[in-house]
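Removed: one protein chain of the complex. Kept in place: all other protein chains.
On to chain A.
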Amino acid sequence: MKSGLSKTTNLKEKFGFMEGGMEISQLQRHFVEQVSSMFSKGYLDGQFFQLQKLQGDGGIDFYVELVSVFFQDSEKLINEMGIALDKQPVDFKEIGANAHQLKGSSASMGAKRVSKVCEAFCSLCKEMDKEGCLRCFDQLKHEFPFLKGKVEALLRLVQKIVASGGAVPVVEP
């Protein structure tokens, strides 16, 4: 009995490991495909690669927290920009300051497209171009949730890979 139980346990462990192993490689492949696609479409840039390397140094918890802070702060800024754009007269200085903030943090996160939109937004605020600002704001309202969805999906993959005992691949741009 003792021997049989031991055998069963060993087999479970063995099959469990094999299933886990297969799952890890699939998750890792999926992660690489997703990140590569985001690089090639210009959503992410080399800064994201640098942050990935930090994750490799045991900073996954740090990265998860960082992403959460980034989304939280960015949503607040975008919301404030929307309110400021509705004001009469439009407070271009306030909107420009928010766009500048978002440009900086998105560039630090490697969120290339969002950062580029914010860069254009800053210029339009300087020119006090309301129509241009509204167009830019619409673009931002499209780009940001898209980025958020994609990064959150990547984080879910990261968490699954880590939970399965695998290493998160570092993908070069």
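We take it that a contact is a pair of C-beta atoms (placed from the backbone, for glycine too) under 8 Å apart; a residue touches a chain by one contact, two chains touch by 3 or more; residues count from 1.
Simple rule for what comes next: contacts and distances are computed from a predicted model.
Visitor: One chain of this complex is missing from the view, so tell me which of "Geranylgeranyl transferase type-2 subunit alpha", "Response regulatory domain-containing protein", "Ribosomal RNA-processing protein 42" or "Trafficking protein particle complex subunit" is its UniProt name.
Guide: "Response regulatory domain-containing protein"
Visitor: Which residue from A:L54, A:I83, A:L134 or A:A167 sits in contact with the chain not drawn here?
Guide: Selected residue, touching the omitted chain: A:L54.
Visitor: Any idea which of A:V69, A:I83, A:L134 or A:A163 touches the chain not displayed?
Guide: Reading the full complex, the residue touching the unseen chain is A:V69.
Visitor: By the contact criterion defined above, which parts of chain A meet the unshown chain? Give residue numbers in ascending order.
Guide: Residues touching the hidden chain, for chain A, are 50-51, 53-54, 57, 59, 62, 66, 69-70, 73, 100-101, 103-105, 107-109, 122.
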